[in-house]
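A protein chain is absent from this complex, but the other protein chains hold their places.
Think of it as A, B, C, D and E in the order they're written, each chain with its own count starting at 1.
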Amino acid sequence: MQEDGPVSRFGTVELDDLPDDLRQRLAPIVEKSGFMPNIFRALGRRPAELRAFLDYHDALMDSDVGLSKAERELVVVATSGANDCPYCVVAHGAILRIRSKEPEIADLVAVNPRGCDLAPRQRAIVDLALLLCEDPASVGEPDLQAARDAGLTDDEIWDVGSITALFAASNRLAHLFALRPNPEFFAMGR
Amino acid sequence: MQEDGPVSRFGTVELDDLPDDLRQRLAPIVEKSGFMPNIFRALGRRPAELRAFLDYHDALMDSDVGLSKAERELVVVATSGANDCPYCVVAHGAILRIRSKEPEIADLVAVNPRGCDLAPRQRAIVDLALLLCEDPASVGEPDLQAARDAGLTDDEIWDVGSITALFAASNRLAHLFALRPNPEFFAMGR
Amino acid sequence: MQEDGPVSRFGTVELDDLPDDLRQRLAPIVEKSGFMPNIFRALGRRPAELRAFLDYHDALMDSDVGLSKAERELVVVATSGANDCPYCVVAHGAILRIRSKEPEIADLVAVNPRGCDLAPRQRAIVDLALLLCEDPASVGEPDLQAARDAGLTDDEIWDVGSITALFAASNRLAHLFALRPNPEFFAMGR
Amino acid sequence: MQEDGPVSRFGTVELDDLPDDLRQRLAPIVEKSGFMPNIFRALGRRPAELRAFLDYHDALMDSDVGLSKAERELVVVATSGANDCPYCVVAHGAILRIRSKEPEIADLVAVNPRGCDLAPRQRAIVDLALLLCEDPASVGEPDLQAARDAGLTDDEIWDVGSITALFAASNRLAHLFALRPNPEFFAMGR
Amino acid sequence: MQEDGPVSRFGTVELDDLPDDLRQRLAPIVEKSGFMPNIFRALGRRPAELRAFLDYHDALMDSDVGLSKAERELVVVATSGANDCPYCVVAHGAILRIRSKEPEIADLVAVNPRGCDLAPRQRAIVDLALLLCEDPASVGEPDLQAARDAGLTDDEIWDVGSITALFAASNRLAHLFALRPNPEFFAMGR
Partner (left out) sequence: MQEDGPVSRFGTVELDDLPDDLRQRLAPIVEKSGFMPNIFRALGRRPAELRAFLDYHDALMDSDVGLSKAERELVVVATSGANDCPYCVVAHGAILRIRSKEPEIADLVAVNPRGCDLAPRQRAIVDLALLLCEDPASVGEPDLQAARDAGLTDDEIWDVGSITALFAASNRLAHLFALRPNPEFFAMGR
């Protein structure tokens, strides 16, 4: 590997460079995990965009109503794997390991999201997410019906679709930035 | 065509159904255009997501610093065309016609974004947007350098990339919803 | 947009430059529409090819036996959209609007032919056309049976297939020529 | 192999079933080769379409001005190989062997048109043909310039493009018909 | 064609250059066919690799238990056609013609493996082979069940899969070497 590449092509900021509201919002995360995730350091160069991103993220990821938190992370890892996004696979792979308490799931889902061995409900979630991720124009009624047949409510289908959409954006930002995963993420939850 | 399909697979709300802040924010848009764009009616079923979406949208689309507003819409129409998204092509095609004062550009860009006849700066903007849209993992230094060689600053490159990312999400939401364009958009600005 | 590009990379001819039979054949079209469609000006540089093209076109497009004329144009717009062909989408989009008396259909079909909301017979026509357009080697008995199940006769299936084949050629000629749509087409029939 | 499949899914006609002009036009070909090529038997069910097809074919394939006849067949075999079209590969492969006097070329070009070992002029012809065949919207000035740099005139480029376009149609008709190659073609010219 | 290209980009050896065991193993093949197949001349530059390749090949191709020898060659020609590999298509096409006693099958399978007209058991063999060849991650239980429904045992499915795997390697070696088919193969068995 090259040792000396930057965290982001467009530079970074630190927690103290952020506006008050963002600093107060992110400080507990940084404290709890012991490091500042690089997505905040990169996107923080434009506070309005970071703020909107965090609002969207929290609306979708910080809820247990409908999809479990582990299922939400499963959508992120599967679609980020399909998009070949190292930052999101490594960072959310760590979170998925922690939330699911399954040490192998993140690697297996990231490498082969369509073929990995999942329970039927998880398989339906991942299949819908991958279709919307990779071939969004082809999503049709039969695909939604397959998700309903696996027990998902329409609100849960919305969750799957919206998380997929948000990370379609995140993966592209990470690729634009050539964003490096923090080294701490690699071994978390194993 | 089928005449009786819904505006969105997941139902819609009207302006009066929205929380106060969103109603006050969208009312001037509805008043000015004479209709409520269907994306607000569909996404408004989840106010927190609509609010974050609008914040992200306004941070990227309502600025003339760097990219002109017409150039921002050009990114939207080109990438939404590449994603086969009827709502975004029709709605933002109308806005692009109005902002660029060019009645043919939206149709030509939506049908053939890679081949349409653009000025060199616009071509560089569209090429970078399409690459990040369709094959995000392949974006590398040579692609950013090509954009710089066409005169784009790094801040403008960030704009191109972030708008592409936001509409990667929007296009997927519109496909998830099977969102219908409002009939008023089709003939605007021709 | 670039303002000064040519109509065709290989030059053009005018009505008076054509051999007598072609001039007499095209004059009524030019008179009725008020302009000479650019495909005639470009392909007219080789009269034998223009003549054969017109013969093939008229044998397939100027008939109401089996497929209606609007359905024939639907095949053209759907496959030309799939082939990203601006000339054929814009010119035949105008004709489709006029023949179908539906102002929105051409834009919706061109942007998203697989997902747009069509009646079952029209959906079957477009699905077969797209398959033959994009992946011709995969057309098999089940695909023909699906068309028959939607009520198409074998003669109508031949029509769908032959129109798709002819415009596979036309779209490629238009891309080879970098053929510009006449400005009159954009707003016709809206 | 299945032994009893039909020549065409839509039936066939024989020479004597054709209108006078077509019968007189095709009789010398049938006499010379000793059999009636199946494309005539299949497409002859619609004489107007067969007539236009033959006119287009003869305008492009029966000339030595510019491209040699062997080069014209090279375009057919390369693009028909790319389109996985057995009828056109087998029938025109035979013609290419005869016209080029090279017994190996047709198989090598059909299997691997991009990689087979051709002289620079033939390579330029095949590369342009394949691009227009497989990704027509991407044909741009640099591609035409590469052909010119290999010595092709603009008239020769038009030939390459038009032959590619005509066989984009022919290949699709043959796939629609599930057209069987006449057994005589397989060993001709070896 | 270019006349003077090498047999392999990395040079070749002759029978007498090989270690004793390989020379004694290949001599009967060379004697029987009257020429030394070029894959041996190219891969023989590294005897350990040639030895392992021959061991794997013989374990899979020289058996009539389960799949017939013609069916084994069918897998090779279909997947080598899908991989655009001239050496394997031409060499194993000859063997397939000889083993199947069908002079047309190799050309038809190589050009259009998915669409060619096969008996149901052969179609099931080819479909499974192509899926594993082209999209290996998508092979799932339904694909294996389809093979079983067409009468294949699990041992025969393993054969289909392992032959496909071995020629996934062979095709890549042949492309790496730009390996020329021996001229003798083209007309064998016609």
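Just so we're on the same page, a contact is a pair of C-beta atoms (placed from the backbone, for glycine too) under 8 Å apart; a residue touches a chain by one contact, two chains touch by 3 or more.
Everything numeric here is computed off the predicted structure, so don't read it as measured data.
Touched by the hidden chain within the whole complex are the displayed chains A, B, D, E. Contact with the chain that does not appear here is found for just one residue of A:L18, A:I39 or A:A110, A:A110. For the options A:V13, A:M36, A:L60 or A:V89, the residue in contact with the chain missing from this view is A:V89. Residue-level contact of chain B with the missing chain is found at 137-140. Across the interface with the omitted chain, chain E contributes residues 9-10, 46, 48-49, 51-53, 55-56, 59-60, 83-85, 132-133, 136-137, 139, 144, 154, 158, 161-162, 164-166, 168-173, 175-176. Although one chain is hidden here, its contacts on chain A can still be listed: residues 1-2, 5, 81, 84-86, 89-90, 102-105, 107-108, 110-112, 114-119, 175, 178, 181, 183, 186-187, 190.
What we mean here is this: only the chains that are shown with their structure count from here on.
Any chain bridging chain A and chain C, meaning touching each of them, is among B, E; the list is complete. One copy, chain D, sits rotated relative to the other, chain E; on C-alpha atoms the angle is 180 degrees to the nearest 5. Shared numbers divided by all numbers used gives the overlap of an interface; between chain B and chain C this overlap exceeds half, so the copies present the same residues.
With centres set at the average Cα position, the gap from chain A to chain B is 23 Å. Residue positions 84-85, 137, 139, 175 of chain D each touch two or more of the other chains.
In terms of inter-chain touching, the protein chains here follow a pattern that is not a line, ring, star or complete graph.
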